[in-house]
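A protein chain is absent from this complex, but the other protein chains hold their places.
After this line comes chain A, so read on.
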Amino acid sequence: MKHIIWVLALVCLPALAVVEGHKYQFDNQRDQERFTHLAEELRCPKCQNQNLADSNAPVASDMRAKMYDLMVDGKSDQEIVDYMVDRYGDFVHYIPPMRSQTFLLWFGPLIVFVLGLLVLMWLKRSQKPVVQPLSAAEKAKLDELKKKAGS
């Protein structure tokens, strides 16, 4: 039982995590959460599979500092994301915009899914056995077999 409590406590620990809390102080909980949320939604351009919250790269740290400044200036989340995208490109946001170049990114999986569905339907149809009604002789034989099985 004691072990389970310890494990649970450990599992819950990451929920308390804040991004460099000592460095970026907010006077209310809401802004603190906004900051963490944004840092998780923006991608580090140097270490491409980490977000700004995770990354220790110097550029990520600069970008966090800039995010903080912009937030203190009263900029909205969208304005902060736009600011980063204007400088680092769509790449920096984990939610890319819908555009002609990003069409495949957004709809590629759906297209492949629909294609797969079509192929599946096609296969199903071409494999469908042609069912023909039993002839009188076959019916008689079936009845006989049933009777045998029954007795």
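Miscellaneous remarks
We adopt the following convention: contacts are C-beta pairs under 8 Å (C-beta built on N, C-alpha and C of every residue); 3 or more make two chains touch, one makes a residue touch a chain; residues count from 1.
The rule is short, and it goes like this: contacts and distances are computed from a predicted model.
Missing chain, UniProt name from the options "EfeO-type cupredoxin-like domain-containing protein", "Electron transfer flavoprotein subunit beta", "Isovaleryl-CoA dehydrogenase" or "DsbE family thiol:disulfide interchange protein": "DsbE family thiol:disulfide interchange protein". Checked against the full complex, the candidates A:72, A:123 or A:142 give a single residue touching the omitted chain, namely A:123. In the complete complex, the residue from A:6, A:91 or A:106 that touches the missing chain is A:91. Chain A residues in contact with the hidden partner, per the touch definition given at the top, are 45-46, 48, 58-59, 62-63, 66, 85-91, 119, 122-123, 126.
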